[in-house]
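Only one protein chain is missing; all other protein chains are in place.
Let's look at chain A:
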Amino acid sequence: MTGLMVPVEDVRGLRKLADSTPPKHRPRAGTPLRRAGRVAGYAVLIIAALGLFTPFIWMVISSLKTSNEVFSVPVTWFPEIFVWNNYVEIWTKSDMLTWIRNTMFLSVVVTFLQVLTGSFAAYGFARIRFPGRDALFLVYIGTIAVPWQSYMIPQFILMSELKVSNTLWSIVLLQAFGAFGVFLMKQYYETIPEELSEAARLDGLSEYGIWRRIMLPLSVPALASLALLTFVNTWNDYLGPLIYLRDPNLWTVQLGLKSFVSNLFDTNYALLFAGLTISVIPIAIIFLVGQKYFVEGLATSGMKG
């Protein structure tokens, strides 16, 4: 059953992955064959890197062109003048500010709730033995195999009945109680030695106290992984807002940008690219700051998306 989770050894492998000290022995180029292999390796690496980043580079460069220049043939890779004004204009020509405010609100609230309830529930699953616990956890795991798309309709009906659809709270409810956080935290809690909480118990700490004073401080890396992944996930979500947020005042960045494409007849592509770049910047910053946690978190529970 745990087969669906990443094997424990893999988690250890991940820890090793995340620490980026360079390998100590760099093999000296040996036989010609080996040297050829290394050259081929670098060639593949460079091609792969180009393939990975060209779309992003193109996006950023296009955001600094004039509207006509975006689709000029041949492609201009470096615009003669950088039109920084695109970034000014997008704020005035769209409701970017509203979109960002809504998205930020959702991402922060969802992340807070997910981290809180996820880590709390994970402690119950990892450290307290009671009848029905394993069966319940199995239900949690089982939902991995059930795509959200297959129950989005009854969920929508339910939310409409509760009168929360077409409010930001619908997205909070949708995202905040996922099984994702529970898995990730449970995985991590199980690597913390039992003796620590045992000692605390003998000192008279309650289970809640142990969670609060022992487990939370010790699981900061996992909490960081969970928080970053949830934040990014909520920031990027398109389908949830598409279904629930009809009122343009409630739109998120993703919905706004999509409407920008479909609504403007004379879509100013340079402006659009400026908007796209702005929407990716927060993710890029978070990514740069927390890359280590992303690597660990993504692979530990393989549940995003």
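Everything that follows uses one rule, which is that contacts are C-beta pairs under 8 Å (C-beta built on N, C-alpha and C of every residue); 3 or more make two chains touch, one makes a residue touch a chain; residues count from 1.
The rule we apply is simple: contacts and distances are computed from a predicted model.
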Item checked: Name under which UniProt lists the unshown chain, selected from "Anti-sigma-E factor ChrR", "Protocatechuate 3,4-dioxygenase, alpha subunit", "Carbon-monoxide dehydrogenase medium subunit" or "ABC transporter permease" -> "ABC transporter permease"
Item checked: Residue touching the undisplayed chain, where the options are A:Leu174, A:Leu223, A:Leu250 or A:Leu271 -> A:Leu174
Checklist line | Given A:Leu184, A:Leu250 or A:Leu272, the one touching the chain that is not displayed | finding: A:Leu272
Check: So which bits of chain A touch the chain we can't see?
Finding: 1-14, 16-17, 20, 22-23, 25-27, 38, 41-42, 44-45, 48-49, 51-53, 55-56, 58-59, 62, 70-75, 116-118, 120-121, 123-131, 133-134, 136-137, 139-140, 143-158, 173-174, 176-179, 181-182, 190, 194, 197-198, 201-202, 207, 211, 232, 235-236, 238-239, 242-243, 253-254, 257-258, 261, 269, 272-273, 276, 279-280, 283-284, 287, 291, 294-295, 298-299, 302, 304-305
